[in-house]
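Quick one: the structure is below, questions incoming.
Selected chains from the complex are presented in situ; the others are not included.
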Amino acid sequence: MSEEKLDATIEKETGRKETGRIEAFSDGVFAVAITLLVFDLKVPTPSALEAITVAGLAKALYQQWPSYLAFVTSFATILIMWVSHHSIFKMVYKSDSPFLFANGLLLMLVTVVPFPTSLVSEYLTTPAAAIACAVYAGLFVLINIAYNLLWWTASHKRTLLNPDVSPAQVKIHARSIYVGFPIYLLATLLAFLNPYLTISICTVMWIYWIFTFAERGSIPAA
Amino acid sequence: MSEEKLDATIEKETGRKETGRIEAFSDGVFAVAITLLVFDLKVPTPSALEAITVAGLAKALYQQWPSYLAFVTSFATILIMWVSHHSIFKMVYKSDSPFLFANGLLLMLVTVVPFPTSLVSEYLTTPAAAIACAVYAGLFVLINIAYNLLWWTASHKRTLLNPDVSPAQVKIHARSIYVGFPIYLLATLLAFLNPYLTISICTVMWIYWIFTFAERGSIPAA
């Protein structure tokens, strides 16, 4: 067996490469951020209940429904972002500093997700809902821009890409990332018309992605 | 040494395979979720004590006993879930999108565990205990469904399983997962009869699993 083949075998089997530690660190950040979303689910304080009875607690838990909606949508969206992140790193075999800092920007925005999630949970059923929902969808616009930046730093001169990634794949991947931008921008603007539209679009987005994921073959990007 | 043997040797030693990054991400989520349970243990505020004395603080800490019970039961249950998750991934050597999203659903439900844990801690000794306990055991019903789904996506056409997993093993494993469903469902319903029954069943479950784990040879599933 030649040395090159051994190299390739080991890399294939171990999945290790120059970008390994960046990937491991990014995975850690994604895993912590997605788990911190649980703090969005608040235990109603006894003093906030109408009565400390089965009915009183059931009602208080029911009235928190915006929390549950925001939690599920944020969790599913971060999960898809992680899959997407993974798919970018599968095509990349080394890193440079623009790529490193585009990834840093992306991670920063991902860790912010629990903040607007709680904002939506708190304000969705109040007259201030428009701002909460605009911030929520607006963050997804920024995350989409960070993904485009990350992909651009990786692919624009093909310097960081695996040689076996075809130009057609680069194009398809770029297009699958672009597509989120106008949709989330629309969702942000529609918040001022009707905040429930914003949340509906964000919810439909992750459901659509999950169900089309297999067929498209290409990978979704938040 | 042939190339295939080297492949096998490296895979055996390194434990790396196509599902490696999913496993690492899942482990991260399990590790964070299990550690966040500590927030269920609250430091009594000085103003809530009868008197800021040894006796006053001792009494306040004693009265938090539902927290300690809920903490231990949730910790042990998530730990068993992790062992169980590990055992499923040991039999799987590649992933597809249904498997990926069944795993995502499972992780989402696991990260939720700290929420009903705190609910039980807060309300177990109040008249609202039935709801708190029903939500607690109800989450374990949902987690059990997610495990069944994960195992089904992995095994129903055997496409993702290691070739050395026998049909008998698949059957035994499926059965060991099913078994939690009726028990947790019963625990959920019994909450409305007596909430302490629910907590007792959840506690007995993890103790039973740990003590039968070695003998059964097969692996428990929450």
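Each chain gets a letter, A and B, in the order it is written, and its residues are counted from 1.
Note that in this section a residue touches a chain if its C-beta (ideal position, glycine included) is under 8 Å from a C-beta of that chain, and two chains touch if they have at least 3 such contacts.
Note that the structure is a prediction, hence the values are computed from the model and not measured.
Every protein chain here shares one sequence; 2 sit in place, and the complete assembly counts 4 copies in total.
Here is the rule we use: only the chains that are shown with their structure count from here on.
For the copy pair chain A and chain B, the superposing rotation over Cα atoms measures out at 90 degrees to the nearest 5. On the chain A side of its complex with chain B, the touching residues are 1, 5-6, 9-10, 13-15, 23-24, 27-28, 30-32, 34-38, 41, 43, 46, 49, 52-54, 56-58, 61, 71-72, 75-76, 79, 82-83, 86, 210, 213-214.
By the touch rule above, chain B contacts chain A in their complex via residues 1, 3, 6-7, 10-11, 14, 16-17, 20-21, 24-25, 28-29, 31-33, 36, 96-98, 100-101, 104, 107-108, 111-112, 114-115, 118-119, 122-123, 126-128, 130-132, 135, 192.
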